[in-house]
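A protein chain is absent from this complex, but the other protein chains hold their places.
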Amino acid sequence: MEFNAAVLHRTNDPLSVEVVRVGDLRPTDVLVRIRASGLCHTDLEVMQGQLAYPLPIVLGHEGAGIVERVGADVTLVKPGDHVVCSWNPSCGHCYYCDRGEPILCEPYSHHQPRGHLLDGTSRMTVGGQKLHHFSVVSSHAEYCVVPETGAIPVPKEIPFDRACLIGCGVMTGVGGAARVARIPAGSNVAVLGCGAVGLNAIQGARLQSAERIIAIDRDPARLALATEFGATDLIRADEPDVVARVKALTGGRGADCVLESAGHVDAYRLSSEITRPGGDLVWLGKVNVDRDVAFRWGSLMGEKRITRSSYGGARPRRDFPWLARLYLDGRLKLDELITMRLSLAEINLGFAAMIRGETVRAVVEFPE
Amino acid sequence: MEFNAAVLHRTNDPLSVEVVRVGDLRPTDVLVRIRASGLCHTDLEVMQGQLAYPLPIVLGHEGAGIVERVGADVTLVKPGDHVVCSWNPSCGHCYYCDRGEPILCEPYSHHQPRGHLLDGTSRMTVGGQKLHHFSVVSSHAEYCVVPETGAIPVPKEIPFDRACLIGCGVMTGVGGAARVARIPAGSNVAVLGCGAVGLNAIQGARLQSAERIIAIDRDPARLALATEFGATDLIRADEPDVVARVKALTGGRGADCVLESAGHVDAYRLSSEITRPGGDLVWLGKVNVDRDVAFRWGSLMGEKRITRSSYGGARPRRDFPWLARLYLDGRLKLDELITMRLSLAEINLGFAAMIRGETVRAVVEFPE
Amino acid sequence: MEFNAAVLHRTNDPLSVEVVRVGDLRPTDVLVRIRASGLCHTDLEVMQGQLAYPLPIVLGHEGAGIVERVGADVTLVKPGDHVVCSWNPSCGHCYYCDRGEPILCEPYSHHQPRGHLLDGTSRMTVGGQKLHHFSVVSSHAEYCVVPETGAIPVPKEIPFDRACLIGCGVMTGVGGAARVARIPAGSNVAVLGCGAVGLNAIQGARLQSAERIIAIDRDPARLALATEFGATDLIRADEPDVVARVKALTGGRGADCVLESAGHVDAYRLSSEITRPGGDLVWLGKVNVDRDVAFRWGSLMGEKRITRSSYGGARPRRDFPWLARLYLDGRLKLDELITMRLSLAEINLGFAAMIRGETVRAVVEFPE
Partner (left out) sequence: MEFNAAVLHRTNDPLSVEVVRVGDLRPTDVLVRIRASGLCHTDLEVMQGQLAYPLPIVLGHEGAGIVERVGADVTLVKPGDHVVCSWNPSCGHCYYCDRGEPILCEPYSHHQPRGHLLDGTSRMTVGGQKLHHFSVVSSHAEYCVVPETGAIPVPKEIPFDRACLIGCGVMTGVGGAARVARIPAGSNVAVLGCGAVGLNAIQGARLQSAERIIAIDRDPARLALATEFGATDLIRADEPDVVARVKALTGGRGADCVLESAGHVDAYRLSSEITRPGGDLVWLGKVNVDRDVAFRWGSLMGEKRITRSSYGGARPRRDFPWLARLYLDGRLKLDELITMRLSLAEINLGFAAMIRGETVRAVVEFPE
């Protein structure tokens, strides 16, 4: 079949909406008709060449839609299901899946950076040429082909534009607080960086019944938004005395748990300074893999612990429907994350706004 | 009373053995007649001025001896008990003690760097001048005054020279592996740096029934010793391909757990590179508090975890007698750690040998 | 000094309000002027002889008041502090305190059942005769003498009648859910028995962001109250099909976590039947120590786990002020727990109402 997709042919070029082609579904494939697709900073990293992927490629890894057709052996979803795509499907039986660490799934880790599905091949072509999948999703398109473990059913009541956000930023932020960090009820938490991940880390900390939730960002507008998501205290990251401010709010000790979601070397450094002795640092943001990350040795002393998490400890089939139900129950904010809506044809406008720091999330919507 | 002690008057001066004086014991004080005291690298850091302490001071924090006299309210020990000193006694009721983190005890953290006991005062004078305690121990002396929670009874069968080692290097290394790290039986472990702490981390990993224990050090003699302590594989730290070597020994993935005990910025960096995705890094070594510690961001990705531990998760009253019994049962090596024996008068020779890298542990022995 | 206290002279007799006497404070004693004291079922067990304690005794272990005077060595509180009493003070340095399990403190376990403070003596007399302390509190009196680790400062804003509840039922229930059980956000929880502990377990599960909170009790009035505390589903314990009802609410599997707070052998048995495979049972209720507790073997199969907790994993100095702040922030319900208010002279009316099942909590109030 053929459909429109936003194709990246060369880094630093705009995306080009073109007709692409997929062949027959393999036995565990699922064809999803995309209804909404969020623009995430990781897409931009590929467009700008900071994150190297084989080209051409269809970006987009925060997608929601309706299952259109399934392969012969698919049992986990059926046509008509509303699904959110997971950008980290797992095989179920490799070294890491066997150990209960599906985020590290070896077929995924091997094939995903090569622009392939878990079986090591692509399903898409453009102009007769092989076209690559991005993180086993490629949702900036009218359709996508994903393995059945990457198509997660959610309640039909949640609108697609809200649902798609669950697939990356919401899961990473909420999960960073609720699945990865140690936040016993009553903890003091600091969150560095109030983008989509950080705002969700804040509401994750709220779900954990943290007492004080300190939001830190350079942008006053982001801090204002942080309050809506549950922050109890706001600090401008460019104030001269951030460390002292955090200590003043936490009995002089520092936060029990610090969630870094700024993805900046200064934030890693700061995160260590503002954590109390014995406290927990969770690093959700990322920089280029070859960059050095550094901190003052004395700031880590005192039995601190750092955990790197890339997807908020996601178990998508447990967590995605839960997050959708939380939203439907009014206990999780999603509406406030969407600051821009676009058609697929307008997708480059969304990335331009992201570069200017104007968006929390821009979402591409597809007509019914 | 009066006794001989090795006093540091000025940094970079040798220690000076002089007669010092202690006054009456306070209610929870314990007077220990020291029988053996190990020379630890942390002592040297104070002598060389890297670690700032008020002077004059009596160094030594790996001490073993016999309880000579106790204060009026002491219940945990009695005269005649053989004890190993803990350099991290705790108050039992502060913010951190209440939370089950006695290593972070606030009276300890406040008073110890000031050269005081937990009540904020010194018990010692030299030439009429206030003399400071080192880490609430000061064992390079014929006697020391410590709080009762710092004097830990051990079986009388263990010789003092072996017993004293339990108080710092053995506890830190064995505990780093057995109390702090996650080493389920069958894990592959790497240990960076095979000094006293590293060799004990190796035997701690052996106690955890690690499968492969990879020792890494620059010094071939240290690596040879590592084998005796349980290392199954040896790597010269100055080989060009240490990362590749570790991966080749661990199915291409890296070690499940890496214990850093070299105390060097290069070792921190390397530790991250040789840990498998999802694996555990435990940092036992230390550098100056103002030094930067850095690593390549890409080396930490993949859900890794770093834990800083300063005393191997010590619960001295649980762990010191256990370590002594392990030695007496032939299941813990201590004899092999002692590479030099000295009288108090010869103590500067021990530090000189330490600077030349000739010792694992030099121990000052005191006559009966 | 002399003051009025409700004394139990013989089991099955009413309490008798009499003038009792305390001598001088010992160095770590704290004298608390009681302002409110809750009536807990454990008091009744002593009055009825199910729980054997030496007599005469002053009952009451849910007390709040103002520090009147402190012993010479007290550092943790000062006169004028508003405090809630802990019925499980700890020594800080025994076998269990050393291991981070202060609830099992050995001096406490030894002296408390003998009606003594932690030093093994009583401070009270009545008519010249030794008078026993109950659980190191004895708050059904105008004053009580407790060790400093048993007097926990809380914010002065919280009224005493609300504050006193924190000392037993609230801590046990909220802590059972938030400190002892494993309730990751999104869990389905069932609570058996909706008395003071059960209602607090419900609000503890709410603080953990449980998704479904199923309350089970025989009494429709208690179930109605459970809704206010956060229960999402209600089941009458005498319905014929409780197990099927719970399974119907939990995808056919049973609850992820079941908190037993009924203190009845039928409830223990039921708790195992309604837990899903791999799930967590936490037993907060209690029956007589010599009673047998039984369940069907097949109901425990499937990797279930049972944890007994007597005080909700209390760390009083961490948790009591936190619970008070939660109340002051409107996030913890306490007002709804108080169903009867009494003067000390009326205390027997409160126990009579408890026997008739009419109260959640009756609270004795003392004039300013």
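Order of writing sets the labels: A, B and C. Residues in every chain begin at 1.
What we mean here is this: contacts are C-beta pairs under 8 Å (C-beta built on N, C-alpha and C of every residue); 3 or more make two chains touch, one makes a residue touch a chain.
Treat the numbers as computed from the prediction; the structure is a model and nothing was measured.
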Could you list, sorted by label, every displayed chain in contact with the chain left out? A, B, C
Per the whole complex, from C:K286, C:R315 or C:K333 the residue touching the absent chain is C:K286
Give the residue, chosen from C:V243, C:L300, C:M340 or C:A353, that touches the chain omitted from the document. C:L300
Listed residues B:Q208, B:T250 or B:T359, member touching the removed chain: B:Q208
Just checking the interface: what residues of chain A touch the absent partner chain? 76, 91-93, 95, 97-100, 149, 315, 317-318
State which residues belonging to chain B touch the missing partner chain. 178-179, 184-186, 204, 207-209, 211, 318-319, 322, 325-326, 331
Take the complete complex as the reference. Which residues in chain C touch the chain that isn't displayed? 95-96, 99, 101, 103-104, 109, 251, 253, 277-278, 283, 286-298, 300-310
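Here is the rule we go by: only the chains that are shown with their structure count from here on.
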Centroid from C-alpha atoms only, then distance chain B to chain C, rounded to Å. What do you get? 42
Please output the residue numbers of chain C that touch at least 2 other chains, ranges allowed. 318
